[in-house]
Structures are given as C-alpha cells and as structure tokens.
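In what follows, a structure is listed as structure tokens, so that the remarks can point back to it.
Apart from one protein chain that is not included, each protein chain of the complex appears where it belongs.
This part shows subunit A:
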C-alpha cells in the first residue's frame, strides 16, 4: 500500500506535466482539425506556423520591446495574415484536387519556412524569458513544484479550446462552417461567401498554431525545428480524435498528454511511442477515429 502511494506521489508531477503537454497537442490539433474539416487540406505547415508564432513573439520582444501580453494577440494576427496569403496564393488552387496535393504543398511550405528561419536565426534556440508576473501562480504540491507559467498554459489552452468549440457548435458562423464542411457549393448557393470563409478559416487555424507558439516560447527554447518536433504527434492526435472533429482533437490532445505522462512514470522508454501504438489500435478498430463520422 505504501509502495503504491509512493508511486502515485511520483506519478502526479509527470501526469500534470503530461496534461500541460497535452494542452499544446489540443491547441495544435484543434487548428489542424478546423482546417481539415473546412478546407479538406492536411496542413503540414502547421508545425512551421507554430514555430513562427513563437519567433514573432521573440522578435517583437527582442527588436521592438513588445512584451508577452501584446505578443499573445499580435503574433497570431501576424502569422494568421501569412496564412491568408498562403491560402489565397497557393492552397486555394488545390481544393478540387486530392488531399495529397495539399499535403505535399504545405509540407513544401513547412520546409521552406523552417529553412528561412534556420538561415536567418541559426539552429540554436533563442531564449524567451518567462514573464515574472506568473510567479504568483507557482504551486507547491507536496514535494512537487509547478511553475505558475505552466498553470497559465493549461488555463489559456483550455479556454481557447472551449471558446473555439463554442464558436463552432453554438454560433451562426459555426453553423455556416459545419454546413460548408458538408456541402460547400450549396452553402455558397444560399448567399454565403464560402471562398472568403475558407480563407478566414485557414487564417484562424494558423492563428491557433501561432497562439500555441507564443504560449510555448517561454517553456521550450524558440528554434526553427520546434514545430517539427511536435507536428508528428499532433497529426497522430488528429487521426485518433477523428479527422476534422473539433471535439475529437481537443479531448484526444489532453488525453494523450495524460497517457504520455503516465507512461513516463511507469515505462519511460515507451512515452514517445505510446501515442503511435494508440493510433494503430484506433485505426484498426475505428478507422474514422474516436469522434469522427465514418
């Protein structure tokens, strides 16, 4: 009994850190799900857009002295605008083609973006100092110290996920989005400007990635490959949740963070692969994902 209590005490910090990691998975997979659900585009540039979000925050701070809070708004807006350009100039030309073309295009974009940042800023990470005001949120739980900034990440990610879900499920704009996912031509024939809606949806998905990037900047060092490290796991999250399912992306993101945290305690060697084992099992038993419609 004492052993079990000891192990649980040991597990708690890892589980909490896992859930915090899960909040990044949830935010990133939410953006991917929104983009795939509406545009049918597998946005492989999502990791690069996440990295751009972090870099824009760092650039704003380093060169313009603009701090964390304004960056949390400005960076998603700036990177979202880059998303508008990408959608208008490139992605919109591929809507009538197979998913594969969109995937290849965005994969190419990701390589170009990462290459440009690597060429300009080098491969080593840039430090983004955690804003001091978060120290007030620091938590001491038994023998475990949880930095206040990570508590904030969990709160902010949960709030943004909930807000996005409410917009999509409970508002008029959300009903346009859901309807256009099913029959974009008919929605346009009702008088709704679907091409504009697609551009804005892509920009919103990209802005979510950038928002996650700003949240991540003080935790991970800001470097060109930071998105690439996340993106494969995030794609697994989207597949497990069900391609295009908002609810699936969010729930699965947090859940897999939790599972990774648990695995880290009891079998650390498997903590990175456990997500892909779950993906394989889900694909074999429920090919449309846990929350997807077959």
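What to note about this one:
Note that a contact is a pair of C-beta atoms (placed from the backbone, for glycine too) under 8 Å apart; a residue touches a chain by one contact, two chains touch by 3 or more; residues count from 1.
One rule holds for everything that comes next: contacts and distances are computed from a predicted model.
Of the names listed as "Beta-lactamase class A", "Nitrite/sulfite reductase", "ABC transporter ATP-binding protein" or "NADH-quinone oxidoreductase subunit H", the one that matches the UniProt record for the absent chain is "ABC transporter ATP-binding protein". Shown as candidates are A:16, A:54, A:82 or A:194; the residue that touches the absent chain is A:194. Across the entire complex, the residue among A:68, A:128, A:176 or A:202 in touch with the chain not shown is A:176. With the whole complex as reference, residues 172, 175-176, 178-179, 181-183, 185-195, 293 of subunit A touch the missing chain.
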